[in-house]
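Got a structure for you, questions after.
The other protein chains are all here in position, but one chain of the complex has been omitted.
Chain IDs A, B and C follow the sequence of writing; residue 1 opens each chain.
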Amino acid sequence: MSILSINGLHKNFGAAKIIQGIDLNIEEGEFHAVIGPNGAGKSTLFNLISGQFSPSAGEVTLHGQRISGLRPYQINRRGLSRSFQVSNIFAQMNVFENLRCALMWSSGVGYCFWRRAARSGDIDARAHALMDEIGLTARGTDMAGNLSYAEQRALEVGMTIAGGASVLLFDEPTAGMNHHEVETFATFLKKIAEGRTVMMVEHDMNVVFSLADRISVLVYGQIIATGKPEDIRADPAVREAYLGADA
Amino acid sequence: MDTFIFVLVNGLLYGMLLFMLSSGLTLIFSLMGVLNFAHASFYMLGAYFAYQLSSFGSFWLGLILAPLLVGVLGAAIERFGLRVVHKHGHVAELLFTFGLAYLIEELVRLIWGRQPVPYRIPESLDFTLFTVSGIDYSAYRAFMLLIAVAMFVAVLLLLKRTRVGLMVQAALSHPDVLWAMGHNVPRLFMLVFGGGVALAGLAGVIGGNYLVTEPGMAQQMGTILFVIVVFGGLGSLLGAFLASLIIGIAQTLMVTMDTTLSDLVAALGGTAPNATGMFREIWTIAPSNLAPVFPYLLLVILLIVRPRGLLGTRDS
Amino acid sequence: MKRTLIILAALVALGAALTLPYLGAGRFVIVLLTQLAIMVTFAMSYNVNLGQTGLLSFGHAVYLGAGVFSSLYLITAIGAGHVALPLEMVPLGGAFAGFTLAAILGLVSVRRAGVIFAMISLGLAELAVAAAMLFPSVFGGEQGVSTDRMVDFSLTGLGYGRPQEIYMLVLVWAVISVAAMVYLSRTPLGRLANAVRDNPQRVEYLGYAPYWIRYIQFCIAGTFAGLAGSLFALTYEIANASVLGIHMSANVLIATYLGGITYVLGPVVGALMVTLLEINLSRLTEAWLFYYGLLFIAIILFAPRGITGLLVDAPGAFRRAGISGMVTTLARWVPVVGLIGGGTVILVELCYHVSNSFDPREPLTLFWTPVSAQNWAPWITGAVMMVAGLGLFALNRRNAAPRRPQTGDAS
Partner (left out) sequence: MTLKSILAATVATGLLSSAAIADTIRIAHIDPFSGAFSNVGAVNGKHVQFGADVVNGAGGVLDGDTLEIVRFDNKLSAQETVIAFQEALDQGIRIITQATSSGVALALADAVQKYNRRNPDDPVLYLNYGSADPSLTRDKCDYFMFRFEAHSGMKQAAATDLIAQDDSIKKVYIIGQDYGHGHEVSRYTKEMLAEKRPDIEIVGDEFHPFGSVKDFTPYVAKILSSGADAVVTGNFGSDLTLLIKAANSAGLSAKFFTQYAGTFGTPTAIGDAGKGRVYDAAPWHPDVPVEQNNEASAQMAKDFETKYDSDLYYVQIVVQMQMLGEAINAAGSAEPAAVAAALENMSFDGPTGPMQMRASDHQLFHPLFVSVFTDDGITNDSEDTGLGWKTLLKVDADQVSDDSTCQVEKP
């Protein structure tokens, strides 16, 4: 059974129909990329899955349970975590604190106000381990707002995976990076994705085709094709609608 | 019935006075995100400037010059104060205007003393216009209404017909647009702030002699303006207009209602409970006692059920 | 190193606070110290909302008031023998009252932060004040509710009639409260509150509901405000509805902000400063409110992180600048501050003297010199100082500009 499945999803903003009937199944362990031109509704799709918006029609199920209509934090607790296109971190807190906050729910500390955070289970050890994993150990005590762009992206991904979610949504993880940074970051993403189910929106086709197991093409709120990278590359409809001459 | 009409007309007048204050505040708030705590202080300055000018020349001199002076002062405060604080965020901006209100009040006390000043209605307008069943309606009140309507029309024309007005309108519904369009946003802010407080100044000119011109007048007007702005909805001049009228008329009408809870019980055939113990006053509170808190009650309820306000175009 | 210094300073301050009453300090100093302790507790509780969670409240005094009135009634009930609670434990009752009210009003308040929250808090505060005025049977109207704290039932056996005794009690509770709130900032909830303050959306994607984080913090803030209210009730033994008014809420906001909301102990600094200013500056000059307003605006304009921010940054800045740099900076700015400050004081005092003093014809003492406000000389002196200071200021700004690139107006 699919770990994440989207059935007949619609979303309207007033008269504007942004998502017009999407059906998609993501299998466990899969790395699934969503591509499409600007304004195709990719970010809206992510916002629908992750709970930012609730759908006008249709539903999303995670592990077979309906999650559409739930609040983002409820969806997150069920094992789905996302990153943001624009770095969405706690700028006034240091890197270590950022990660520690991301780890709290999964460490089971809840809304605890009677124990010090540092004494709450193995949360500090886990934060250090995570900091190692994303390569930010050296900057642990620096204010997150002062990090370089690429470092902020790494932190963003680190916070996304911190809670141990089984399904991850990455919204344009390499947006705004230079060529060299993109290469390093793609390797990093590949490592992160191991053992997890990933859904990713991405503009950089090199990254998409090197990482994705399957690709969906979203145009005007509808998926016009889903398949293995080579099939998508070969699909005439996709070529016409999206990839154009440069593919 | 005549009394009712009189009270209604009076509520309308009060509502229009409130609107003269809240229109500027809502523009400033919607455009700049600054809830100007000092807005009523500019109203007070308008009254004091007009008093000073009318003691030099005539009331009409004050009517024209005082709002201009207030506007220039407001623009200067925006340029050299608010703009500096802007980068520290909205809380800092809000607190800046909060401190400003404080300072203006002390400044007024410093210059004009602690007593009310004798700012009087001009003799040419000090007569009875008409009488409805024994209640006089003074010419000055009609004049106030006239000024308020004229101001409303002028602001509307300004917004609909001029380039600056169109920019402001665009910014009200989509605050990010202006930056994207590369307009001189800081200058626009300065203009709107100056213009907004000038409107408050005008309200002070015509309200100061109708009511009392004293250092406490800003605080008295005070927070009710925020209620109107938030209640009317962010970015909506029309909302502010409706809210001003609703609050003006409702407050005025409530004053005439004397039915208490025990009256109500008696009217329903029950016996009024013997009022003893704590909270016994609940039986004897009439709507007229609640008139001043009514706006706040409305505000809290509205914000809970509809945080964007009456006609708000967006959440804050 | 830094930590030890802070702890050392805290211990010294505590030691001083404890011993002062026995060094022959008068009643005034003791009542002042008691008031300081109350304000510190209150400001700390305010910052649980503002600094830690990003909730700007204009109605925090409502929760203080809950503590005040419940404690007044509680003390009376203890005195009458209806409640078997030692006097020392009264603050628990105030804390409970503050908590209960916050738990009820919080449900509708904290759905949104920012301006909406601020406006709801303002509306609720106005309603609370109005309600208090409408129910003299509970709040005592103008004359308020009074009680007598000498109830013959205490743990220590003290009568608490003397100011020193009540001061000790207040101090103990204040220290416990401040410690608890500092501790709170280190707990998971405290950290999450900071996260909600910075970015509530992100928190929601980390499995937490920002609403509940705000709500719990709000309740905690209300609890300690209620406790502070209890201390108030114990000290003054009387209160009317004005304790829960806007003035009290504005005061704690100003104190907290001046102290520096980004520092855990910022409110302590702010509350100490504002209370001392309010009580002492008003004894120096009648224009104190004016200076107070100026100071507040100056802090917002030039030191957004408050007094604590200045104190924390100062050593580093001195180290960086070196001796010569410091001398240049001082040489550049001391005249400016001196001239503008001196000019302002001269003009303001003259204005006050003319418009508000008992007798404007009498000479007033300005900087230890008697001058007559009827003369032009002092006015011209003040104006010249002011203009010169502003000119120097502009000059300095221009000179400093290349080294300190202007940041854009955009945020």
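The working rule: contacts are C-beta pairs under 8 Å (C-beta built on N, C-alpha and C of every residue); 3 or more make two chains touch, one makes a residue touch a chain.
Since the model is a prediction, treat every value here as computed from it, not as a measurement.
Put simply, the hidden chain is in touch with B, C once you look at the whole complex. Of the listed positions C:L289, C:C351 or C:M386, the one in contact with the omitted chain in the full complex is C:L289. Set against the missing chain, the residues C:F28, C:F302 or C:F318 yield one that touches it, C:F28.
When the whole complex is considered, the residue among C:S242, C:T262, C:T381 or C:N396 that touches the unshown chain is C:S242. Of the candidate positions C:Q143, C:S324 or C:T365, contact with the unshown chain belongs to C:Q143.
In the full complex, the hidden chain is touched by chain B at residues 3, 6-7, 10-11, 14, 105, 109, 113-116, 118, 120, 128, 131, 134-138, 140-141, 211-212, 214-216, 219-221, 252-253, 255-256, 258, 288-289, 291-292.
For chain C, the list of residues touching the undisplayed chain reads 20, 24-32, 35, 130, 133, 136, 141-144, 146, 148, 150, 161-163, 232, 235-240, 242-243, 247, 272-273, 276-283, 286-289, 356, 358-359.
Note that in this section only the chains that are shown with their structure count from here on.
Chain centres here are C-alpha means, and the one lying farthest from chain B is A.
Put simply, the chain closest to the centre of the protein, by Cα centroids, is C. Rounded to whole angstrom units, the spacing between the C-alpha centres of chain B and chain C is 30. Spacing of chain A relative to chain C, judged by their CA centroids, is 44 angstrom. Per the touch definition, chain C reaches chain B in the complex via residues 50, 56, 108, 111-112, 114-116, 118-120, 122-124, 126-127, 130-131, 134-138, 246, 250, 253, 257, 287, 289-290, 292-294, 296-297, 300-301, 304, 348, 351-352, 355-356, 407, 409-411. The part of chain B that touches chain C in the complex is made up of residues 33, 35, 81, 83-92, 94-96, 98-100, 102-103, 106-107, 109-114, 179, 185-186, 223, 226-227, 230, 277-282, 285, 289-290, 292-293, 296-297, 299-300, 303-304, 307, 315-316.
The touching residues of chain C, when paired with chain A in their complex, are 183-184, 186-192, 194-195, 197-199, 201-209, 212-213, 216, 220, 262.
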